[in-house]
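Every protein chain except one is present and positioned as in the full complex.
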């Protein structure tokens, strides 16, 4: 199909006054460095491949985020800037509608040239130019840089999930981050092993630890929330994407929210109870999807009880939050559990009281994964809501190219909240609106149950 | 694809106390008679064909509505009822998930037996049994009969739009209702014409009347509506589908609603202004749809300025509301016009003050069509809203088979309000929620613009 | 997909001198009458439906064969002929390439008007005109009439196999020819049955007779044939399709041909031996087809041991020739049996000594089917050869419209020889070349084994 999610090149509300220039520079450098670090273990081929139309090659993420700074910051705001190579516009801008008919998003994996080394050179070129021009940037440029940082943070998460999806297709199941692998090579003849370069990591041979059989949903504590008028949408002074606004009042009925995400063990109970084979649990479109694609477990789960992770194949932790489930799956699970998914509004009202920078979110490059823990509101897995991604009241697309496409994805997508283990720490807000089609599962997506208050 | 819209077998809230038994019987008989009248001009072949997976043969509508009364009213509530033929369950119930893998919805057009005459006999058999058993029906049966009436009214509209879609595929463009055709046969040799039976109607040769060129959107009057807390969803005493509840408060910001639907002339201006070729006007999924399906005008419009109607090919009335546009088209038009579609809530709050039984709605069988007129809130064309079809707060599916599937379509569909020229008069309510996928255009679907209040 | 087989509007070599005018007239009348008889039990809906893109509605066959005589005989050769209705050209000529883009072959089933009665009137109109003009026809017209007869005979076979395919899709499995059904209705309530019209036939309830388990291929007698130079292709004085020529010499190596077709019992042995699950038995394309379409038995076989026939569901006769197998299946069977399919040349050389009008071929309208018997070379089932349908040496397409498309199907199709139980008796010749894509199974297609001479 191909409603590929496209990280939104969304307009900042405005440059946030409290973010000093130096703080922005430091964040810019840290962000740019982390993108490189996330891709450090990738070969030229790894970085060039595309596992499905909705994903992009790592190389594309590396280049496109640089193209963004070149196009929106350096060219208009850095006097005397020399472009790296104008031919790259064709490849790395994402306004693909206006390009020729042959170079479609689905074919990004065929662009093996320029190679990863050229793309790294492109990044260095842009970084150096940003540094050199820094002192001349005015308030408008700084606002765009803040937007560029947020934009690149979005691509960092996509880079991780896209590369995870790619490596999951490899029958040898190599790890993206091999340092996490401590097992010796086993079961191979002597000769070949020596010639293998470090990034070539064998699948783990850890015997599967079957999860303890559970009878169904384990104990959940429900947090009761009152109804009434609450204010929703971004209404702070700092940076936010335009789809988070405008702030507005909504009227809520009393409801209850689970105090934690659904776990792997609970998902196994759903499977054991034949959850994937009972049409009455599923939305009509979801049931058609399950049958057409022969879905029987979350993406990246394997039949032997393991799951494919950024560290390769691993035994599943029964207590960790389940990840890589689609909206269809999350909704069916909630129905099976006698509950429902929260609305965006319910979730956001509850989250307003929590620290959006806490929890299991991305700090440094490495094999991040959801972790069993304390049940923070943020982090670990994006949480599907039962709300479609539609404009907030008063929403206005930003003017000009940066805002050109803000609202174009407001069709056929569901809202996710809260960020994940792959979301750069600092990126998240209660009002943040992620969105994906209901069949998408390649992000770190999980669920938290809700129910009407008695 | 095939998320076929399925008229919901939805539970009544309850039997409405104010509808006396006799009134129900009268409505039942009138409804059953009208269904037959709608199909009166159809041949056995007309009634058996299926033009696309989302549509059903007329024969299927005729039989399925009878199967509904047989299954939910007669078998449980009419002592000694003899079934017409149990083999028909396989064909005419719509719980197709549990049937075998070969008889899919998409193949309904291949079931040429039983023929139209047998299906009519089935209807007569059921009608007679309902009449005979009437005096013994209790409150539960009457509630189910009221539900059956509403269910059959939904199928009346689908029967009309499905048969319109079928006839539109015929290169000879025959009229469904031929009485409307007054032109003589022209341009044929003498021999064949005499042998043509009455239902075989020649396409009109009326010279096309080009619509006056307009510069864009014609004058629209905007009705300003205040913000504040309004009560939404069904909260009356009578019948309603369960998805209309529960009633709940919403908080609205001030907004403005156009006093009429968009017209054919305005749509022609959109086309003249290259509306179908400008990606920036379209949602991302909508633009993909336009390109994949080569969409360049509303469904049933022809290049020669005519449109295909239930009365055959007709010159378009520039002042009549445009029909058969998809959500994607309606949204793009609104963007082009500098406005937006209303939300379901905005529409419903405004409509509460109008008579939902007024306007151009279906009374008797015939070649209904949107008409230029006075701008009633109801009738003429279903009005796309920018709201996804999702559960109202507190929504609960009804128990048992009749409620089995109520919520299963709450994914990937947009809400439409207001009814159309093909909606049986009396069926409509302000809280009524119709829904279709955003690409669907074979219903009488149009649009009314909205905008934020200044 | 859609390489729909199109009965070739092929040029006669010439009008066959030995066929007297009167004999041609008698054959014309008999042929036209038989077409009507084949469709006599069909309802308007039966005759209008199309079960797949490769098939055509019965109504289309009835009309197209009349259009042929109107277009190629009456209009050029019958002075003062009045056309039935020129609008029908759009529907019933098969030169669809030059028509508009919307009316494709795959949508023939949506043309419910004109109805079956109008098409019958069209036939009567053409028949009457042919009769009236008969005395004025010259040698050219008579040649075209002979071609028209052969053309209509081809469509008679397609009409039968297309309608069989349509009825096989009906979950109620009605019989095309109901007279063959002698079982009473069982298991139905009293009311409905009485109201069923005669053509509505219940599926048979005959208890399945399991075929005797066989260990594999039953005894086959091999007829040894010498090698050497043989003359192949049509070289007689009478009528033949142009693809049968030109006659030419081929050099054969000695070979052996089975004295009979493969039977149902032998095919069951192939299934029991896991034949559909062993990739090494299959051509690469055939294996992909088996997996993609989930093929596990011949078309029209049912899991309960019965098969769907023109007389409805019937127990399979273990000794009857297997029918409705594709080339892929026939080739896999031959490999499994340690043999191979014959080449067209091998088959034709052997058949030259047999009576091409003998065997189980179509005489009168009725529920024809392959029959256990004496092993004639002709009739029962078309026999797949391992030869592609390519031009004979010296082949030349006929001039003018009738020969326009003769060679256009010479790609991607395999040759079948010998005719079937649905081939009108008198139509067949040893040089006759039928052809279908290798996945086609809806004709009466079977196989005869061959092997190299030791």
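The letters A, B and C name the chains in turn, as written, and every chain counts its residues from 1.
Note that in this section a residue touches a chain if its C-beta (ideal position, glycine included) is under 8 Å from a C-beta of that chain, and two chains touch if they have at least 3 such contacts.
A quick note: this is a predicted structure, and the numbers were derived from the prediction, not measured.
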Worksheet, complete the sentence: The chain left out of view makes contact with A, C
Worksheet entry | Contact with the hidden chain (one of C:178, C:315, C:372 or C:390) | C:390
Response to the item:
Filtering A:131, A:169 or A:304 for touch with the omitted chain leaves A:169
Fill in: Contact residue for the chain not shown (choose from C:133, C:178, C:220 or C:283)
C:283
Worksheet item: So which of A:23, A:37 or A:110 would be touching the chain we can't see?
Response: A:110
Worksheet entry | Residue numbers in chain C that touch the chain omitted from display | 2-3, 6, 97-98, 229, 248-251, 253, 279-280, 282-288, 327-328, 331, 343, 386-388, 390-391, 393-394, 404-405, 407-412, 438, 452
Worksheet item: On chain A, what residues meet the omitted chain?
Response: 43-49, 51, 59, 82-88, 90-91, 100, 102-103, 107, 109-118, 121-122, 125, 166-167, 169-172, 174, 187-193, 195-197, 199-200, 202
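Criterion: only the chains that are shown with their structure count from here on.
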Fill in: Graph separation of chain A and chain C (steps between touching chains)
2
Worksheet item: By number of C-beta pairs in contact, which two chains lead?
Response: B-C
Fill in: Farthest-lying chain, centroid of Cα atoms versus that of chain B
C
Item to complete: Using mean C-alpha positions as chain centres, tell me how far chain A is from chain C in Å, no decimals.
Response: 57
Item to complete: Measure off the straight-line distance from the CA centroid of chain A to the CA centroid of chain B, and report it in whole Å.
Response: 39
Worksheet, complete the sentence: Residue ranges of chain C touching at least 2 other chains are none
